[in-house]
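Below is the structure I would like to discuss, written out as structure tokens.
One chain of protein is taken out of this complex; the other chains stay put.
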Amino acid sequence: MHRIAQFGAGRMGAVHLANAANHPRLEVAWLVDPRPDAGAIASSVGARLGSVEDVLADAAVEGVIVASSTDTHLDLATACLAAGKAVFCEKPLDLDLPRLLAAESDLVTPAAPLYVAFNRRFDPDCRALQARLAAGEIGELESLNIVSHDPAPPPAHFIPTSGGLYRDFTIHDFDLAGWLMPDPIVEVFTWASCLVDPAIAAAGDVDTARTLLRDAKGRLCMISNSRRSGYGFDQRIEAFGSGGMLRGGDLVQDTVQLWREAGAQAAPRYMDFISRYAEAYRGEMDHFAQVLAGTAQPETGYADSVRSLRLAEAARRSLATGAPVRL
Amino acid sequence: MHRIAQFGAGRMGAVHLANAANHPRLEVAWLVDPRPDAGAIASSVGARLGSVEDVLADAAVEGVIVASSTDTHLDLATACLAAGKAVFCEKPLDLDLPRLLAAESDLVTPAAPLYVAFNRRFDPDCRALQARLAAGEIGELESLNIVSHDPAPPPAHFIPTSGGLYRDFTIHDFDLAGWLMPDPIVEVFTWASCLVDPAIAAAGDVDTARTLLRDAKGRLCMISNSRRSGYGFDQRIEAFGSGGMLRGGDLVQDTVQLWREAGAQAAPRYMDFISRYAEAYRGEMDHFAQVLAGTAQPETGYADSVRSLRLAEAARRSLATGAPVRL
Amino acid sequence: MHRIAQFGAGRMGAVHLANAANHPRLEVAWLVDPRPDAGAIASSVGARLGSVEDVLADAAVEGVIVASSTDTHLDLATACLAAGKAVFCEKPLDLDLPRLLAAESDLVTPAAPLYVAFNRRFDPDCRALQARLAAGEIGELESLNIVSHDPAPPPAHFIPTSGGLYRDFTIHDFDLAGWLMPDPIVEVFTWASCLVDPAIAAAGDVDTARTLLRDAKGRLCMISNSRRSGYGFDQRIEAFGSGGMLRGGDLVQDTVQLWREAGAQAAPRYMDFISRYAEAYRGEMDHFAQVLAGTAQPETGYADSVRSLRLAEAARRSLATGAPVRL
Partner (left out) sequence: MHRIAQFGAGRMGAVHLANAANHPRLEVAWLVDPRPDAGAIASSVGARLGSVEDVLADAAVEGVIVASSTDTHLDLATACLAAGKAVFCEKPLDLDLPRLLAAESDLVTPAAPLYVAFNRRFDPDCRALQARLAAGEIGELESLNIVSHDPAPPPAHFIPTSGGLYRDFTIHDFDLAGWLMPDPIVEVFTWASCLVDPAIAAAGDVDTARTLLRDAKGRLCMISNSRRSGYGFDQRIEAFGSGGMLRGGDLVQDTVQLWREAGAQAAPRYMDFISRYAEAYRGEMDHFAQVLAGTAQPETGYADSVRSLRLAEAARRSLATGAPVRL
């Protein structure tokens, strides 16, 4: 059993806490969170409510889950790593590229393993597709179409602190593209509109986008984003290569179909990310357990975080200037 | 060009007439039908309205399409064959097994080619499945599930002259089973109910059935029938073998899907047999043109008609007795 | 937390033990199993190795999982229930109908809740289909086609103690049919062959079957069984009603497709029951936790076990006599 602590018991925190508590080789010793019911939450998983200092001072704590508010991720992760504790950091490590780059000396070869959790990396479909692509099943990759549409936009009050579409939302797709494409991406172009919710425009953001990426060999990637599909999570990948296509992601809740005169009605897609990515979140936690056991290296860490955030910043600049941006 | 004649311009007759008229190597010279507008129908395809005698007397007529009422099929086909004219006979050749058997000497090695049109044989999906099964793609066939449900029951007045479910409807599935299974079928068992339309029961017939066939090697075939699916033509085949399964028939009108919160709505199945089997009917006519040209032998003829009708009679006896019937 | 014990740590036992150990509201206190490594298995989940007597004597044990060999199920379940402990009994409760019927007075209204685990009842697809059928989405049910083909036959040495195809294998489908069809089944007919493995015939059993069920209202059910599909678990349901069809079960391992010249290759079906029914087994355990908490009544118990076993016995008699069997 690995003794761990967790910062944050909000929406994502609750998911990670349950997965950690149910994991056969993890034991949550501390929960740190200011909310009134945090004590009750802590006891429900057999943990104590404590402070950042308690966690850092507990030499038996091997790992820490950082699932507190985004603006605290970088400092907490850095402090834990400095204390020799492995870190599971909910994405993003930080929304501010200069700040993230300033942390390079601490984080690029950290004192303990740093794992930044991008959920798609442990989604079974994404993972199977990536493995088969890397195994050469379609020969040489030539281009990539990523669709990533959410069921419904977040509440308008979330937008101002979200980092905006590219840093909050497309960041997953930038991570996917970086993972799936073999060479560094050298150029970014995007167009975006606010078509879904005027409150998003009022907050200075966009909700509908098409973004193009290009790598040094001329491979092309298209990312399709919308904050609102109206039909659940639509997150699909199509990889085109010299020997065919790999595609995945047409995931629905079950296989039941209702056939009536109008045709066949299939089960809906998932409507909330907790059920859509339930298996991915369990996979993330199991990966962290393996990192703690020393049987795995973190699959994603500082370098991936920087890469994705650079792409997001380039997209923001492209949107602002109307021109492609070279990296 | 092959000069042909056609008997009957009813529902099926109209389909065959249009396909014959549009076929690049067929020329319809005569139409024989008593209905008032038969002359107009004949001219619309460049044919003359005539009598059975006209057709038999026209030495240039190479082939005849028999699409008149079912009770006339056998006599007309026999007369045309005796006159040396190839016959395209809409199924069934006859509904009465003793009568059909009595015609054996004329029809088993007829004076001219006799083609009995079972539409499934030229349905592209059935045909592809049969070819791949015969090519050994699933090794040795072990069992077969055939689903054959129509969109809606026929008008009640049709039932009394239809021959009943097994001779009118399941006959297609008996033909399929005989075509797909390599050895002779030796035993038949069936259960049936009238669940769809009480008028069918009032006419002494059933509308919902499950029929089992068994061949000499112990291979099993199940046939699922309903006169009313409520969602269009549901006619599917699943063939299970030592090396896997071949299945086909999940045919819908187009590939368009509508995704909304309740899930994905696919296009409906076909609602009338003319559009469902449009390609099969064209294939039948093209097959007849090849038979006339001497480049093909009839794919189905007297022997297949007898085989299917024997199975239908066995099923009727099984239904009546509640016991399996050996052939 | 509910304190429980488990009998048996074999193949199914291991699945249930892991699910119990990982369940947030269950605590496995005792494991009873004669195998040499049972002590190690027990400690891995924080349990003690003990005897049947230890379990019965431990007043704090609220529930017992009976996952020992089939021939011990009935006696162990009966003893535990008599001791006031709720029972989770892996199916079947017993393979012998007279023995099961003899236990009626103890089990039909047991002293503590008795849950007999039929995995399909907690399979998400079966469950969704059943709920929608019961909710009337296709109107009145008219007929049912159940396909249940396993990836590969069991080792030949398993056959003699298995109870034979109908009691070991089709029993799941009998349970499904009983669950899905609203009225009691009144008649059974079956044909079966040994086409997959001659060793199965040598052991006096069959491996390929088609079974028909009929209820008092004339509704028909067809069950398609094979011990070997060659392509994984193929377990599907089609329910036909007055208002359409509900179908489910076309489950594959993921959504990734590989498109090449020969067509699209979809991911395979599941090859072992542990992964195929992983979610069902977790659902079963969660159901048991709810039964222990008093928030749920066992979904399946003595009556369902008797019903399915009666159908299996009727099918065995039909196979032996070649005739339909009335219940």
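Going in written order, the chains are labelled A, B and C, and every chain counts its residues from 1.
Note that contacts are C-beta pairs under 8 Å (C-beta built on N, C-alpha and C of every residue); 3 or more make two chains touch, one makes a residue touch a chain.
Keep in mind that what you see is a predicted model, and the values were worked out from it rather than measured.
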So which shown chains sit in contact with the chain we cannot see? A, B, C
Looking at A:19, A:170, A:229 or A:257, which makes contact with the chain not pictured? A:229
For a quick check of understanding: of B:101, B:202 or B:256, which residue touches the chain that isn't displayed? B:256
Touching the absent chain in the whole complex: find that residue among C:8, C:178 or C:232. C:232
Touching the absent chain in the whole complex: find that residue among A:48, A:210, A:282 or A:317. A:210
Determine and list the subunit B residues touching the chain excluded from the picture. 18, 21-22, 24, 124-125, 128-129, 132, 137-138, 243-251, 253-261, 267
Residues in subunit A touching the chain absent from view: 138-140, 142-143, 145, 147, 149, 187, 189, 191-196, 208-210, 212, 214, 217-220, 222, 224, 226, 229-231, 234, 238, 240-245, 322-324
Subunit C residues touching the omitted chain (full complex): 229-232, 234, 252, 259-269, 271
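In the analysis below, only the chains that are shown with their structure count from here on.
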Note the shortest touch-path length, in steps, from subunit A to subunit C. 1
Of all chains, the one whose CA centroid lies most distant from that of subunit A is B
Innermost chain, where centres are averages of C-alpha coordinates: C
Can you compute the centre-to-centre distance for subunit B and subunit C, using the mean CA position of each chain? Integer Å is fine. 42
Check each residue of subunit C and list the ones that touch at least two other chains. 138, 243-245
